[in-house]
Each structure stands twice: as structure tokens, then as C-alpha cells.
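Removed from the display is one protein chain of the complex; every other protein chain stays in position.
Note that the chains take the letters A and B in the order they are written out, and that residue 1 is the start of every chain.
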Amino acid sequence: MNAKLGTTFMSLALLLIAVPVWAHHAFSAEYDASKPLTLKGKVTKWELVNPHSWIHIDVVGPDGKVTPWMVEGGSPNSLLRNGFTKNSLPAGTEILVEGYQAKDGANRAVGKDITYPDGKRLFLGGSAPGAGGGENP
Amino acid sequence: MQIGFKSWMLLAATVAAGLLFTRIPSKAQGGAAAQAQTYRAPRTADGKPNLNGIWQALNEANWDLEAHAASQGPVLALGAQFSVPPGVGVVEGGAIPYKPEALAKKKENFANRTKEDPEVKCYMGGVPRSTYMPYPFQIIQGTGTIMMAYEYAGGVRIINMGKPTEAPVDSWMGWSNGRWEGDTLVIDVTGLNDQTWFDRAGNYHSDALHVVERYTPRSADTLMYEATIEDPNVFTRSWKISMPLYRRVEKNAQILEYKCPEFAEDMLYGHLRKQPSK
Partner (left out) sequence: MKHLYFAPVCALTIAIVLLSSVNAMGQAKAYTPPKTADGVPDLQGIWSMLTNVPLERPANLGAKEFYTPEELAAQAQRAAAGGRAAAPTQPGTTADVHYDLSQFGLDRGHATVASSNRTSLIVGPEGKVPPLLAEAQKRQQERAAFQREHQWDGPETRPLTERCILWASEGPPMLAPGYNSNLQIVQGPGYVGIMQEMIHDVRIIPTDGRAHLPQGVRQWFGDSRGHWEGNTLVVDTTNFTDRTAFRGSTEKLHVIERFTRTGEETIKYEFTVEDPSAWAKPWSAEINWAKTTGPIFEYACQEANYGMANNLSGARATEKKAAEAANKASQEQQ
């Protein structure tokens, strides 16, 4: 049969500016736009939960003191559909987090960009033309 | 015709002999299990045992899986209305076989149950608790997939009836691979997180929990439900619960919406409310 409607797979560089409503949701209440930060630490736990996943890391300060941080990320459901599993980010993995700190001063941040120490993006790459494809490590 | 004494004796002897040699089902095979062996469920249009419908447990397992007497409930202000009803228990063999240190944790759970029981926070019941919470659930048998929709907190499970797959992640309602064994639906459940409890008494498990469920049609309106529970982190051996499930036969039986997050908001977030300015 000749289905009159095919299926379209589109790249991110798309017809529409898809700025989702939720991008401006209560993150602005939870995190402080005036408190950007960069964290470097070793993963202790990866919570694959909804509505947001959380990466827990131990950050070692210049004085050698270890501070646990939790970093907020997106829903993991699409990662799971793309072959990631709960074992994809093992404890001990070192990562770099660029993001913003919690307004209430807690050791909590939203991770705007998360990479390995070599600069490779964690999880999936951006799909803008020319951007490197991120793959399941 | 007159029947003589000899004839009566002969008749009596024959009957007695017959009784002597009659096979009486042994206790182990009696009751529900024997009935299950003889009952054959009707089939769906694609030839599978038909378990479609709305079902509900009718026992006190959600209060406490083990046999227990009536006792004071956790909220004194609700008096007898929210007291613990007595139950004969659903654990085969009587007691849950905890490791000694795990039993201490169970007791700690019980002491903190008004704050720690996931049911208080409107968290999904997990497996097997969702089966015996005192609310109905519905089985919808589709092609290659069975949907189980639970009324409480809108819990739902998709049972994969095709080739078994592995859970890439842990979840509240687990990862279910199902198959038929005769009339019995057997579901192997893995990928359960460590957050659910088995009941309101603080009986708990780790994320190593592995549950094998068996749903066996017992009659037109009842199923026998058995669940074998295995968790080497918490228990000394695997153990089993069993109970009948009853069909909700009312013509207008329906799984209604039980969205409870708003009912848990005060106990979860009340302390973060804006205080009226002084």
C-alpha cells in the first residue's frame, strides 16, 4: 500500500526554532544565573530517574577536601533508547561540569555542558552540522 | 422383594471395599490447587488463556505480609478507623527469612513508617505489593504485550510476551518478561529498584530483588497469585507468597483515577511553604 505519509527523521538544525517552554521553567528558581561554575570530579552515582537525572560526583578541593556534588541533567529515557544503560557511567569516571549553582547554596548544580577531561561530550553529541557525534563510551 | 441380612452385609462390604480403594486427594493437592488443575480458562481470540479483566486481592497483606493480630495504627488521631486489622498472613511457611542485620533494618523501617513508607508519599507500589494493595488493577492482553494498569498512583507495567529482554535500568514497577506455562501466566521480574516496600510493616528489599509471579486461573472469577521472592542481600533464602485474586464483577467496574501526589504534598513539602509575613 502506498502510505501517503512517510516518516521523517530530522536533524536538530531544523525548520522550526524549537525553544521548548520548559527551558525557562523553574530552573531559574532553582539555580542562580549569576553563579556559573565549573566542577571536576569523579562519579560516585548516576541516578537514572525522572523528571531529571542526577550525576553525583566527588569534587576534590585544592586543600584536598572531598565535597560531594549533585548535577542535574535531563530525562534519561532517550539515552536508554539509544543504548545507554545504568552501567554506562561507572563510578570513578572523571567528568567536567559547566553549569550553575543552586540558589539555596547547596552543593547542587545544573549541568549545562558535561564532558570528559579530554573535552569529549558525555552521552550524545550535538547534531548541529560539523559537531562531533557523541557515542556511548 | 425382600433383601435379606446376607445381602445387606455383602452390600456393606462392597461399599467399604470401594471406599478403601478410592483415591482421595491428599491434603497437599487439595483445595485451590486441585481446583486449578481441573479448571481450564476460556481462551482469547488468539488462543491464549483469557486473564483479561479487573482484579483485586481481598486480604490484609498490604498492612503486613506475615500473620499478625490487630494493633494500634500509626496515627492515633484516627483511632480505630486506621488501626491495623488482623491477618492470617500470605507468606508460605509463616515468617519472612531475613538475615539478622536485615531484620534490624526492617524494625527500623517499622518505627519510621509514617515518614518512610513509600505509600505515604504516593510512590508506586512496585512488585509484588501493587498486586495486593487494596485497589483494583486491570489486565489487558494485547498482541505480544500484556498491560497491567494499577489504580493506586496510576502504576503500570508492560509485560513483554515475546523474546525476553534485559533491563537497562532499574525502575519502580520493574522489567517484566512473561510466558505461558499451560494456563499459568509466568512473569519474571527484574530491574526493580530498592525503593519500594512489601507492605506497611516495613518489610523491604534491596535492588537485587528478583520476583517470579504466577497467575493461574482458578475459576471464572478467581486467579491464584503466587510470587517467589529472591534477594540474597536481605534474605537467607528465597520465599513465596500466595493469595487468590478476585474479579470485580460489577457491570460498571472501572479502574478510576487515583492521582495522589497532591495528597502527599503537605507531608513532603509543607516545611518549605512560604510563611505568612509578620
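To be clear about the criterion, a residue touches a chain if its C-beta (ideal position, glycine included) is under 8 Å from a C-beta of that chain, and two chains touch if they have at least 3 such contacts.
All values derive from a computational prediction rather than experimental measurement.
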Can you work out which residue in B:41, B:133 or B:153 touches the chain that's missing from view?
-> B:153
Just name the one of A:36, A:90 or A:117 that touches the chain not displayed here.
-> A:36
On chain A, residues whose C-beta touches the chain left out of the figure | 1-34, 36, 47, 49-54, 72-82, 99-100, 102-106, 108, 110-114, 121-131, 133-135
List the residues of chain B that touch the chain left out of this view.
-> 44-46, 50, 52, 118, 121-124, 138-143, 145-147, 149, 153-156, 158, 169, 171-173, 195, 251-252, 254-257, 259, 261-262, 264-265, 268-270, 272-274
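Quick note on the criterion: only the chains that are shown with their structure count from here on.
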Just how far, in Å, is the C-alpha centre of chain B from the one of chain A?
-> 39
Please name which positions on chain B make contact with chain A in the complex.
-> 168-170
Across the complex, what residues on chain A touch chain B?
-> 48, 76, 80, 84-86
